[in-house]
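Working notes, structure below.
Heads up, one of the protein chains got dropped from this complex, but the rest are sitting where they should.
Take a look at subunit A:
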């Protein structure tokens, strides 16, 4: 990135750790990689874990530290889901890059005798493309190391996974996250009270990127003093009252009331997937409905979530969920009476 435009960069990019040792909370990985930096020896790697835990950052940082800015272009190939990564690319581009012998060494950096190919978001690669990689990985293992990065390790085919050292990236704990956020606040001259800090950590749910993004947006829209209420409004979390209103409409047993609440949620533009997950929290925690009722409701919630992912209409799914919740709470039979 050109330094000139630095000010217009999002903070996520601005405060991305440039060195492996700065990566927060992922001790195992950091230990292995610092070892790599000293001995210049490194296996194929597979990083997996939820978003915002530092996978891409770590991969980029190690590549940078190994080769330095000048050799970086020659020795590192970074491919992500924004590039076409069909089987054809694996067969030509990756193979060609992997096959090239390594050249001169640059002073001041370890410059081990191999190249690195970083495949970001590898879980969105097709299975064929992954299969085509298998032999390439072995054949050129002398001069090339592969770094795979993905959210779901189950989408990586077993033969590839078994060729790599696997590292799970843990979601960040609240303390670590708060430390990082405070650091940024200091750099940017922000004023964040403890309550806002803790609510920011809880909204982000272990995703540091999300926390930083919210912080920046909050700072942009509300100035240098941010309260916890403002952070919640920025983050798109549905206000508690709305979900409670929906839930109490379900308890009332009045279908028309529930329908009205569902319409209201849609008209206010709240994302239904978010509403469902907050409704889920309320239902799991509530004391006055039985386990059987809870499980009946949760089953429907899961089904509706799948339907939403498939692209079904938000209103109809929400209405279905509320109607089912109502029937569960009012102990109406699960089977419909007039279905033939």
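In this section, a contact is a pair of C-beta atoms (placed from the backbone, for glycine too) under 8 Å apart; a residue touches a chain by one contact, two chains touch by 3 or more; residues count from 1.
Here is the rule we go by: contacts and distances are computed from a predicted model.
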>> Not counting the visible chains, the remaining one has a UniProt entry; which protein name from "Vacuolar fusion protein MON1 homolog", "Coatomer subunit gamma", "snRNA-activating protein complex subunit 3" or "OLC1v1016281C1" does it give?
In response: "OLC1v1016281C1"
>> Looking at the full complex, which residue from A:43, A:86 or A:103 touches the chain that isn't shown here?
In response: A:86
> Where the complex has a chain not shown, which of A:232, A:272 or A:329 is the residue touching it?
Replying inline: A:272
> Which is it among A:51, A:68, A:110 or A:171 that touches the chain not included here?
Replying inline: A:51
> Out of A:38, A:158, A:291 or A:310, which is the one that touches the chain we can't see?
Replying inline: A:310
> Which residue numbers on subunit A touch the omitted chain?
Replying inline: 1-2, 4-10, 12-13, 51-52, 80-84, 86-89, 120-121, 124, 207, 209-210, 213, 216-217, 220-221, 234-236, 254-256, 259, 266-274, 304, 307-308, 310-317, 319-320, 323-324, 326-327, 332, 336-340
